[in-house]
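Comments concern the structure below.
For chain A:
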Amino acid sequence: MTKAAKKPILRLKNVSKVFAGYQALNDVSLEVYPGQVLCLLGDNGAGKSTLIKVLSGFHEPTSGTVEWDGQEARFKSPKDANERGIATVHQFGGTFPLMSIGRSFFVGVEPTKGWGPFKRFDRKYANETAVREMQQLGITRITDGERLIGSLSGGERQASAIARAVHFGAKVLILDEPTAALGVKEATHVLRIIMQAKLKGIAVILVTHNVSHALTVGDHFAVLIRGQKADDFAKGERTRDQITDLMAGGEAMAELEAELNTLTGTINQIH
Partner candidate 1 sequence: MSAKATASKAASKPGFDITNIARRPEFGALIGAVAVFIFFSIAGGSGFTDAGGWASWLNVASEVGIIALPVALVMIAGDLDLSVGSTLAASSMTMAILSGFFGLPTWVGVIAALLFGVLVGWLNGYLVTKTNLPSFVVTLASMFIVMGATLGATRLIVGSTSVTMTADPFFQIIFGNLIFGLFETAVVWWAVIAIIVSWVLYKSIFGNWIYAIGGDMISARATGIPVNKVRIALFMGSGFGAALVGVIQTCIYNGAQVAAGQSFVFNSIIAVVVGGVLLTGGYGSTLGVILGTVTFGIVNQGIYYTGWDADWAALILGLLLLAAVLTNNTFRRLALSGGKKEKKND
Partner candidate 2 sequence: MKISRSVKIAAAFAASALALTGVNASAANAAGGEKVYVVGGMPSDPFWSVVKRGAEAAANAVKDAGGTVTWLGPQNYDNLGPDAGKLVDNAIAAGATAIVVADWVPAAENAAIKRAVAKGISVVHYNAGGVKEAKNTGALAYVGSDDYLAGVAGGKYFASKGAKNILCVNTVPGSANQEARCKGVADGAKGKAKAKQLPLPSSNFGNPTAVSNAVKAALTKDKTIDAVVTIGVQDADSSAAAIKASGSKAKLGTFDLSENVLARIAAGTQAFAIDQQPWLQGYLATSMAWQHAQYGILPASNPVLTGPAIVDKSNVAKVSAGVKAGVR
């Protein structure tokens, strides 16, 4: 897989989104390339989730355009975006915790067998496929497709959702804070899965707070502050401290830390 095909699969041009008197996104432009991981960084409320919702078809932009594979595109619904190959995985992975692995894997695109009125859900195929796809992503502990999604660990749930997206040929995979609720080991595992998806030529958009995780897998980075793109750079162009400062809203993180230190210092003296 070449490191980066030169043509972006998805491109935002001057996109703004206004909700009843409040501007969530302001003139944001972004390019997403196949086989690359774009890390979307930003503090809470910076507009990351609005941006994801625009990309995945939940919202249409108020102004600006979205281009898909070089063509201007309008995603009228999540289903519309989904059909083009944009898959979104949320923080807790599978959204159907009380469904079995096999069933949730195929929600909306159920495999069937039989004919006419006897056409029925092919549970065996669904379970086997789901388990196989997860095992290919390194989740070898899961052998039974009948298990409930809710019984999986956080990392396994992420894996099942990513496996699903990969299986159905997603071209763009949006991961919303996939590592936020995970322990160190599980998070590492999810990062490895992200690399696997990237190597398959999928364009990955990784939304995260965690600068270390971003630096580990990211090829390209965009930082959002109050709905605006504050910075946009490739791997190696910024140091970790610069990125942290940016994410904190432009203030020097070092100053904040110094301030915190004096506070804790004071408290220590009282005790």
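Everything that follows uses one rule, which is that a residue touches a chain if its C-beta (ideal position, glycine included) is under 8 Å from a C-beta of that chain, and two chains touch if they have at least 3 such contacts; residues count from 1.
How were these picked? Simply put, all candidates are chains of the complex that A comes from, given by their letters.
These numbers were taken from a predicted model, which means no experiment stands behind them.
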item: Candidate from this complex that touches chain A, chosen among 1 or 2; value: 1
item: Partner candidate 1, residues of chain A touching it in the complex; value: 56-58, 77-79, 82-83, 92, 95-99, 103-104, 106-110, 112, 119-121, 123-124, 127-128, 131, 135, 140-141, 143-148, 150-154, 181
